[in-house]
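The structure is given below, and queries will be raised subsequently.
In this view, the complex is presented without one of its protein chains, the others remaining in place.
On to subunit A.
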Amino acid sequence: MLRIEGLTAEVDGKPILKGIDLEVPAGEVHAIMGPNGSGKSTLSYVLAGREGYEVTGGSATLNGVDLLGMEPEERAAAGVFLAFQYPVELPGVGNANFLRTALNAIRRGKGESELDAMQFLKLARARLKELQMSEDMLKRGVNVGFSGGEKKRNEVLQMALLRPSLAILDETDSGLDIDALKIVADGVNALRAPDFSALVITHYQRLLDYIVPDKVHVLMQGRIVQTGGPELAKQLEASGYASVQAAA
């Protein structure tokens, strides 16, 4: 389970997270919703360990392990996966090679044996099929020349291969048409298991029609101001964030 207590963080000396308290029990999917600038992406970067996001207080643990003191690669090995809002293009790096290097790094971190090229290909093909993705994706440079939808599907493919215990989906729905959205949602739903939890960060309710969360949290001005069930998302869609702000 992910446990965040009193988390504060700043970027360029400016406080963004002002005391986050949040628990995502194993097996659950939670959504974080909020207006632009509320700190949603900052929270995901802080949990993944990006440079430039300075934690000034509080704690974040995954299954009892302190995340905040670790390097990004150590967090990944500990089970954290960040699906990027804007997946990065890596020209000159083949997607297959990248996926295998990442998978083997994580397996090594977990004390599992590494996969050779054939074993990896077999696994990757199976996951591609589940995600209705072309094998052609493996041959191309990482995200190079991918459409917005392909980039997001590539994120889900990585997630399906790396099998994290905590997935953070940072506005994965942005720029997706409805078909791609369903495929991405199916990919996340397929991972649902008692030892998997997810934090779905989104501005809109739309994605939550397909990935139905156990809980919805509203993040505003660096704090969680309201928590509820899936119906809260629908309510926000109807009345907007201003109503929450007025109530808070």
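Heads up, the rule we're going with is that a contact is a pair of C-beta atoms (placed from the backbone, for glycine too) under 8 Å apart; a residue touches a chain by one contact, two chains touch by 3 or more; residues count from 1.
Just so we're on the same page, contacts and distances are computed from a predicted model.
Determine which name in "Cytochrome c oxidase subunit 1", "Malonate decarboxylase beta subunit", "Fe-S cluster assembly protein SufD" or "Outer membrane receptor proteins, mostly Fe transport" the UniProt entry assigns to the undisplayed chain of the complex.
Answer from the UniProt record of the missing subunit chain: "Fe-S cluster assembly protein SufD".
Considering the complete complex, identify which of A:26, A:55, A:93 or A:191 is in touch with the unshown chain.
A:93
Taking the full complex into account, find the residue in A:109, A:175 or A:230 that is in contact with the omitted chain.
Per the contact definition at the top, the residue touching the missing chain is A:109.
Just name the one of A:2, A:20, A:33 or A:48 that touches the chain not displayed here.
That would be A:48, which touches the missing chain.
Looking beyond the chains shown, say which of A:137, A:162, A:200 or A:236 touches the absent one.
A:162
Need a quick check: the contact residues on subunit A for the chain that isn't drawn.
48-51, 71-73, 75-77, 81-82, 84, 87-88, 90-93, 98, 101-102, 105-106, 109, 158, 162
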